[in-house]
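Of the protein chains in this complex, one is absent; all others appear in place.
Chain naming follows the written order as A, B and C, and within any one chain the residues start at number 1.
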(Lines give C-alpha, C1' and ligand atoms only; values in the text may rest on other atoms or scores of the structure.)
Protein backbone atom coordinates (compact mmCIF):
# COMPACT_ATOMS: atom_id res chain seq x y z
CA UNK A 1 0.00 0.00 0.00
CA UNK A 2 1.80 3.11 -1.26
CA UNK A 3 -0.33 5.66 0.57
CA UNK A 4 1.76 5.53 3.71
CA UNK A 5 4.88 6.48 1.82
CA UNK A 6 5.32 10.24 1.95
CA UNK A 7 8.38 12.44 1.79
CA UNK A 8 7.57 13.68 5.30
CA UNK A 9 7.63 10.13 6.63
CA UNK A 10 10.90 9.48 4.83
CA UNK A 11 12.31 12.62 6.45
CA UNK A 12 11.21 11.38 9.88
CA UNK A 13 12.73 7.93 9.37
CA UNK A 14 16.01 9.37 8.13
CA UNK A 15 16.13 11.67 11.17
CA UNK A 16 15.54 8.74 13.52
CA UNK A 17 18.15 6.71 11.64
CA UNK A 18 20.77 9.43 12.06
CA UNK A 19 19.85 10.22 15.66
CA UNK A 20 20.04 6.56 16.68
CA UNK A 21 23.61 6.51 15.40
CA UNK A 22 24.48 9.94 16.80
CA UNK A 23 25.57 11.18 13.38
CA UNK A 24 24.24 14.68 13.96
CA UNK A 25 27.75 16.06 14.29
CA UNK A 26 28.60 14.87 10.77
CA UNK A 27 25.35 16.13 9.27
CA UNK A 28 26.16 19.80 8.87
CA UNK A 29 24.51 21.38 5.82
CA UNK A 30 27.97 21.71 4.28
CA UNK A 31 28.72 17.99 4.63
CA UNK A 32 25.24 16.91 3.54
CA UNK A 33 25.40 19.14 0.44
CA UNK A 34 28.70 17.44 -0.44
CA UNK A 35 27.22 13.98 0.12
CA UNK A 36 24.23 14.87 -2.05
CA UNK A 37 26.49 16.05 -4.88
CA UNK A 38 28.57 12.86 -4.59
CA UNK A 39 25.45 10.69 -4.84
CA UNK A 40 24.16 12.72 -7.81
CA UNK A 41 27.48 12.03 -9.55
CA UNK A 42 27.23 8.31 -8.78
CA UNK A 43 23.76 8.34 -10.32
CA UNK A 44 25.06 10.19 -13.38
CA UNK A 45 27.99 7.78 -13.70
CA UNK A 46 25.58 5.07 -14.83
CA UNK A 47 24.82 7.12 -17.94
CA UNK A 48 28.17 8.67 -18.80
CA UNK A 49 29.18 6.36 -21.64
CA UNK A 50 25.69 5.52 -22.90
CA UNK A 51 24.08 7.10 -25.93
CA UNK A 52 20.90 9.06 -25.13
CA UNK A 53 19.00 6.14 -26.65
CA UNK A 54 20.78 3.53 -24.52
CA UNK A 55 20.12 5.64 -21.43
CA UNK A 56 16.39 5.34 -22.15
CA UNK A 57 16.50 1.53 -22.46
CA UNK A 58 18.39 0.28 -19.40
CA UNK A 59 18.53 -3.46 -18.69
CA UNK A 60 16.63 -4.41 -15.51
CA UNK A 61 19.81 -5.04 -13.48
CA UNK A 62 21.17 -1.61 -14.32
CA UNK A 63 17.81 0.00 -13.56
CA UNK A 64 17.87 -1.56 -10.08
CA UNK A 65 21.29 -0.01 -9.47
CA UNK A 66 20.05 3.36 -10.75
CA UNK A 67 17.05 3.11 -8.39
CA UNK A 68 19.44 2.74 -5.45
CA UNK A 69 21.35 5.86 -6.49
CA UNK A 70 18.07 7.77 -6.85
CA UNK A 71 17.27 6.58 -3.33
CA UNK A 72 20.59 7.91 -2.00
CA UNK A 73 20.02 11.30 -3.61
CA UNK A 74 16.50 11.56 -2.18
CA UNK A 75 17.64 10.44 1.29
CA UNK A 76 20.37 13.09 1.45
CA UNK A 77 18.04 15.71 -0.02
CA UNK A 78 15.39 15.18 2.67
CA UNK A 79 18.06 15.02 5.37
CA UNK A 80 19.65 18.30 4.22
CA UNK A 81 16.20 19.90 4.01
CA UNK A 82 15.37 18.67 7.51
CA UNK A 83 18.60 20.04 8.99
CA UNK A 84 18.01 23.40 7.27
CA UNK A 85 14.31 23.54 8.18
CA UNK A 86 13.28 23.75 4.53
CA UNK A 87 10.18 21.98 3.15
CA UNK A 88 11.42 20.48 -0.13
CA UNK A 89 7.96 19.86 -1.61
CA UNK A 90 6.73 23.40 -0.91
CA UNK A 91 9.96 24.74 -2.39
CA UNK A 92 9.52 22.57 -5.49
CA UNK A 93 5.89 23.58 -6.12
CA UNK A 94 6.84 27.23 -5.66
CA UNK A 95 9.72 26.84 -8.12
CA UNK A 96 7.43 25.21 -10.70
CA UNK A 97 5.16 28.26 -10.55
CA UNK A 98 8.14 30.55 -11.09
CA UNK A 99 9.26 28.42 -14.04
CA UNK A 100 5.75 28.45 -15.54
CA UNK A 101 5.86 32.27 -15.66
CA UNK A 102 9.45 32.26 -16.85
CA UNK A 103 8.86 29.86 -19.72
CA UNK A 104 5.43 30.48 -21.22
CA UNK A 105 4.24 27.50 -23.25
CA UNK A 106 3.89 29.59 -26.39
CA UNK A 107 7.53 30.64 -26.40
CA UNK A 108 9.16 27.51 -25.05
CA UNK A 109 7.23 24.93 -27.03
CA UNK A 110 9.41 22.43 -28.87
CA UNK A 111 12.51 24.59 -28.74
CA UNK A 112 15.61 24.13 -26.64
CA UNK A 113 16.17 27.26 -24.62
CA UNK A 114 18.92 29.19 -26.33
CA UNK A 115 19.40 32.16 -24.01
CA UNK A 116 20.39 31.51 -20.44
CA UNK A 117 21.57 33.13 -17.29
CA UNK A 118 25.34 32.81 -17.18
CA UNK A 119 25.48 32.26 -20.93
CA UNK A 120 25.04 28.52 -20.48
CA UNK A 121 22.53 26.45 -22.39
CA UNK A 122 20.19 26.13 -19.48
CA UNK A 123 16.95 24.34 -19.89
CA UNK A 124 14.05 25.53 -17.76
CA UNK A 125 12.07 23.05 -15.70
CA UNK B 1 -3.02 23.20 3.11
CA UNK B 2 0.02 20.97 2.84
CA UNK B 3 -1.82 17.67 2.61
CA UNK B 4 -2.23 17.99 -1.14
CA UNK B 5 1.49 18.28 -1.65
CA UNK B 6 2.89 14.87 -2.42
CA UNK B 7 5.90 13.75 -4.44
CA UNK B 8 3.51 11.92 -6.80
CA UNK B 9 1.61 15.16 -7.46
CA UNK B 10 4.89 16.99 -8.04
CA UNK B 11 5.87 14.28 -10.52
CA UNK B 12 2.55 14.72 -12.36
CA UNK B 13 2.90 18.50 -12.52
CA UNK B 14 6.49 18.31 -13.77
CA UNK B 15 5.40 15.84 -16.45
CA UNK B 16 2.60 18.15 -17.57
CA UNK B 17 5.00 21.09 -17.49
CA UNK B 18 7.48 19.30 -19.75
CA UNK B 19 4.81 17.86 -22.06
CA UNK B 20 3.18 21.26 -22.55
CA UNK B 21 6.54 22.56 -23.77
CA UNK B 22 7.35 19.45 -25.80
CA UNK B 23 10.65 19.00 -23.96
CA UNK B 24 10.42 15.24 -23.97
CA UNK B 25 13.16 14.94 -26.57
CA UNK B 26 15.60 16.73 -24.24
CA UNK B 27 14.60 14.71 -21.21
CA UNK B 28 16.57 11.54 -21.82
CA UNK B 29 17.77 9.88 -18.59
CA UNK B 30 21.32 10.84 -19.59
CA UNK B 31 20.48 14.53 -19.89
CA UNK B 32 18.31 14.58 -16.78
CA UNK B 33 21.05 12.89 -14.72
CA UNK B 34 23.44 15.62 -15.91
CA UNK B 35 20.94 18.36 -15.02
CA UNK B 36 20.41 16.81 -11.58
CA UNK B 37 24.17 16.74 -10.92
CA UNK B 38 24.49 20.37 -12.08
CA UNK B 39 21.73 21.47 -9.71
CA UNK B 40 23.28 19.49 -6.82
CA UNK B 41 26.53 21.38 -7.46
CA UNK B 42 24.70 24.72 -7.48
CA UNK B 43 23.18 23.77 -4.13
CA UNK B 44 26.60 22.80 -2.78
CA UNK B 45 28.15 26.00 -4.08
CA UNK B 46 26.28 27.94 -1.40
CA UNK B 47 28.30 26.11 1.26
CA UNK B 48 31.71 25.81 -0.33
CA UNK B 49 33.47 28.64 1.51
CA UNK B 50 31.50 28.45 4.74
CA UNK B 51 32.72 26.80 7.91
CA UNK B 52 30.56 23.88 9.05
CA UNK B 53 29.20 26.21 11.74
CA UNK B 54 28.36 28.97 9.26
CA UNK B 55 26.62 26.42 7.04
CA UNK B 56 24.28 25.63 9.95
CA UNK B 57 23.37 29.30 10.55
CA UNK B 58 22.43 30.71 7.15
CA UNK B 59 20.93 34.19 6.95
CA UNK B 60 17.29 34.16 5.78
CA UNK B 61 18.12 35.53 2.31
CA UNK B 62 20.69 32.80 1.71
CA UNK B 63 18.31 30.16 3.02
CA UNK B 64 15.70 31.25 0.46
CA UNK B 65 18.28 30.79 -2.31
CA UNK B 66 19.22 27.37 -0.94
CA UNK B 67 15.53 26.38 -0.87
CA UNK B 68 15.30 27.17 -4.60
CA UNK B 69 18.29 24.93 -5.33
CA UNK B 70 16.75 22.15 -3.23
CA UNK B 71 13.62 22.62 -5.33
CA UNK B 72 15.60 22.27 -8.57
CA UNK B 73 17.25 19.06 -7.35
CA UNK B 74 13.91 17.55 -6.32
CA UNK B 75 12.23 18.57 -9.58
CA UNK B 76 14.92 16.91 -11.71
CA UNK B 77 14.97 13.87 -9.41
CA UNK B 78 11.22 13.24 -9.79
CA UNK B 79 11.43 13.92 -13.54
CA UNK B 80 14.30 11.46 -14.00
CA UNK B 81 12.45 8.89 -11.87
CA UNK B 82 9.31 9.39 -13.95
CA UNK B 83 11.14 8.94 -17.25
CA UNK B 84 12.83 5.79 -15.91
CA UNK B 85 9.65 4.39 -14.34
CA UNK B 86 11.24 4.29 -10.88
CA UNK B 87 9.31 5.14 -7.70
CA UNK B 88 11.79 7.32 -5.76
CA UNK B 89 10.02 6.99 -2.39
CA UNK B 90 9.81 3.19 -2.57
CA UNK B 91 13.48 3.10 -3.56
CA UNK B 92 14.41 5.37 -0.63
CA UNK B 93 12.49 3.36 1.97
CA UNK B 94 14.04 0.15 0.63
CA UNK B 95 17.53 1.70 0.78
CA UNK B 96 16.96 2.80 4.39
CA UNK B 97 16.20 -0.80 5.34
CA UNK B 98 19.39 -1.96 3.65
CA UNK B 99 21.37 0.74 5.48
CA UNK B 100 19.80 -0.21 8.82
CA UNK B 101 21.14 -3.76 8.42
CA UNK B 102 24.47 -2.50 7.12
CA UNK B 103 25.07 -0.09 9.97
CA UNK B 104 23.73 -1.57 13.18
CA UNK B 105 23.18 1.09 15.83
CA UNK B 106 25.55 -0.62 18.26
CA UNK B 107 28.51 -0.48 15.88
CA UNK B 108 27.85 2.82 14.17
CA UNK B 109 26.88 4.87 17.19
CA UNK B 110 28.80 8.14 17.52
CA UNK B 111 31.60 7.04 15.24
CA UNK B 112 32.38 8.13 11.73
CA UNK B 113 32.53 5.14 9.46
CA UNK B 114 36.17 4.34 8.85
CA UNK B 115 36.00 1.48 6.38
CA UNK B 116 34.38 2.06 3.05
CA UNK B 117 33.92 0.60 -0.37
CA UNK B 118 36.52 2.19 -2.61
CA UNK B 119 38.63 3.14 0.39
CA UNK B 120 36.78 6.41 0.73
CA UNK B 121 35.46 7.68 4.02
CA UNK B 122 31.87 6.94 3.20
CA UNK B 123 29.22 7.63 5.72
CA UNK B 124 26.21 5.39 5.70
CA UNK B 125 22.72 6.84 5.58
CA UNK C 1 55.67 32.01 -26.46
CA UNK C 2 54.10 28.93 -25.00
CA UNK C 3 57.28 27.33 -23.70
CA UNK C 4 57.15 29.25 -20.43
CA UNK C 5 53.68 27.97 -19.66
CA UNK C 6 53.97 24.92 -17.45
CA UNK C 7 51.67 23.47 -14.84
CA UNK C 8 54.36 24.12 -12.21
CA UNK C 9 54.43 27.82 -13.11
CA UNK C 10 50.64 27.94 -13.00
CA UNK C 11 50.79 26.37 -9.53
CA UNK C 12 53.29 29.03 -8.40
CA UNK C 13 51.18 31.88 -9.76
CA UNK C 14 48.01 30.55 -8.17
CA UNK C 15 49.83 30.22 -4.85
CA UNK C 16 51.08 33.81 -5.07
CA UNK C 17 47.60 34.94 -6.08
CA UNK C 18 46.03 33.30 -3.01
CA UNK C 19 48.79 34.37 -0.62
CA UNK C 20 48.58 38.00 -1.73
CA UNK C 21 44.89 37.95 -0.80
CA UNK C 22 45.41 35.95 2.39
CA UNK C 23 42.95 33.30 1.25
CA UNK C 24 44.93 30.45 2.78
CA UNK C 25 42.36 30.01 5.52
CA UNK C 26 39.64 29.31 2.95
CA UNK C 27 41.81 26.95 0.92
CA UNK C 28 41.50 23.80 2.97
CA UNK C 29 41.57 20.61 0.85
CA UNK C 30 37.91 20.09 1.75
CA UNK C 31 36.87 23.51 0.43
CA UNK C 32 39.08 23.30 -2.65
CA UNK C 33 37.70 19.85 -3.52
CA UNK C 34 34.20 21.33 -3.32
CA UNK C 35 35.18 24.29 -5.50
CA UNK C 36 36.74 21.93 -8.04
CA UNK C 37 33.55 19.84 -8.20
CA UNK C 38 31.45 22.99 -8.61
CA UNK C 39 33.60 24.20 -11.51
CA UNK C 40 33.50 20.75 -13.13
CA UNK C 41 29.68 20.94 -12.97
CA UNK C 42 29.70 24.43 -14.51
CA UNK C 43 31.85 23.04 -17.33
CA UNK C 44 29.47 20.12 -17.80
CA UNK C 45 26.44 22.42 -17.76
CA UNK C 46 27.47 23.74 -21.18
CA UNK C 47 26.85 20.28 -22.63
CA UNK C 48 23.82 19.07 -20.69
CA UNK C 49 21.14 19.69 -23.32
CA UNK C 50 23.31 19.18 -26.39
CA UNK C 51 23.36 16.02 -28.47
CA UNK C 52 26.76 14.28 -28.54
CA UNK C 53 27.13 15.65 -32.07
CA UNK C 54 26.30 19.23 -31.06
CA UNK C 55 28.78 18.96 -28.19
CA UNK C 56 31.51 18.24 -30.75
CA UNK C 57 30.64 21.30 -32.88
CA UNK C 58 30.42 24.24 -30.48
CA UNK C 59 30.07 27.76 -31.87
CA UNK C 60 33.15 29.92 -31.17
CA UNK C 61 31.42 32.00 -28.48
CA UNK C 62 30.38 28.90 -26.56
CA UNK C 63 33.86 27.43 -26.94
CA UNK C 64 35.34 30.55 -25.34
CA UNK C 65 33.03 30.11 -22.35
CA UNK C 66 33.97 26.43 -22.12
CA UNK C 67 37.66 27.37 -22.17
CA UNK C 68 37.10 29.60 -19.14
CA UNK C 69 35.45 26.74 -17.25
CA UNK C 70 38.34 24.44 -18.18
CA UNK C 71 40.64 27.13 -16.80
CA UNK C 72 38.72 27.24 -13.50
CA UNK C 73 38.91 23.46 -13.13
CA UNK C 74 42.66 23.43 -13.82
CA UNK C 75 43.30 26.36 -11.44
CA UNK C 76 41.51 24.63 -8.56
CA UNK C 77 43.13 21.31 -9.39
CA UNK C 78 46.67 22.74 -9.21
CA UNK C 79 45.77 24.70 -6.06
CA UNK C 80 44.37 21.61 -4.33
CA UNK C 81 47.42 19.61 -5.41
CA UNK C 82 49.71 22.32 -4.09
CA UNK C 83 47.97 22.46 -0.70
CA UNK C 84 48.12 18.65 -0.44
CA UNK C 85 51.73 18.41 -1.64
CA UNK C 86 50.76 16.18 -4.57
CA UNK C 87 52.38 16.46 -8.03
CA UNK C 88 49.39 16.20 -10.41
CA UNK C 89 51.46 15.41 -13.50
CA UNK C 90 53.42 12.62 -11.81
CA UNK C 91 50.15 11.22 -10.48
CA UNK C 92 48.58 11.36 -13.96
CA UNK C 93 51.50 9.62 -15.72
CA UNK C 94 51.52 6.94 -13.01
CA UNK C 95 47.76 6.44 -13.42
CA UNK C 96 48.11 6.09 -17.20
CA UNK C 97 50.59 3.25 -16.67
CA UNK C 98 48.15 1.54 -14.33
CA UNK C 99 45.34 1.96 -16.87
CA UNK C 100 47.53 0.59 -19.68
CA UNK C 101 47.98 -2.65 -17.72
CA UNK C 102 44.33 -2.70 -16.69
CA UNK C 103 42.95 -2.26 -20.21
CA UNK C 104 45.17 -4.12 -22.67
CA UNK C 105 44.67 -2.87 -26.22
CA UNK C 106 43.67 -6.33 -27.45
CA UNK C 107 40.75 -6.62 -25.04
CA UNK C 108 39.58 -3.01 -24.89
CA UNK C 109 39.78 -2.18 -28.57
CA UNK C 110 36.63 -0.64 -29.99
CA UNK C 111 34.42 -1.88 -27.19
CA UNK C 112 32.86 0.04 -24.35
CA UNK C 113 33.95 -1.44 -21.06
CA UNK C 114 31.09 -3.54 -19.77
CA UNK C 115 32.35 -4.70 -16.39
CA UNK C 116 33.08 -2.10 -13.76
CA UNK C 117 33.85 -1.64 -10.12
CA UNK C 118 30.62 -0.69 -8.39
CA UNK C 119 28.60 -2.16 -11.23
CA UNK C 120 28.68 1.11 -13.10
CA UNK C 121 29.57 1.38 -16.74
CA UNK C 122 32.98 2.83 -16.11
CA UNK C 123 35.22 3.59 -18.98
CA UNK C 124 38.93 3.29 -18.37
CA UNK C 125 41.28 6.04 -19.37
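Details
Note that in this section a contact is a pair of C-beta atoms (placed from the backbone, for glycine too) under 8 Å apart; a residue touches a chain by one contact, two chains touch by 3 or more.
This structure is a prediction, so every number in the text was calculated from the model and none was measured.
Subunit B residues in contact with the hidden partner, per the touch definition given at the top, are 34, 37, 41-42, 45-46, 48-52, 62, 65, 112-113, 118-123. Residues of subunit A that touch the chain left out of the display are 26, 31, 34-35, 37-38, 40-42, 44-45, 47-49, 117-118.
By the touch criterion stated above, the residues of subunit C touching the omitted chain are 2, 5-7, 10, 13-14, 17-18, 20-23, 26-31, 33-37, 39-41, 43-44, 46-47, 50-53, 55-56, 58, 63, 66-68, 70-81, 83-96, 99-100, 103, 105, 108-110, 112, 123-125.
In this text, only the chains that are shown with their structure count from here on.
Same-residue interface: subunit A and subunit B share over half of the residue numbers found at their contact. Each chain gets one centre point, the mean of its Cα atoms, and the points for subunit A and subunit C are 25 Å apart. A separation of 3 Å divides the Cα centre of subunit A from that of subunit B. Contact of a single residue of subunit B with at least two other chains is seen at positions 26, 31, 34-35, 37, 40-41, 44, 47.
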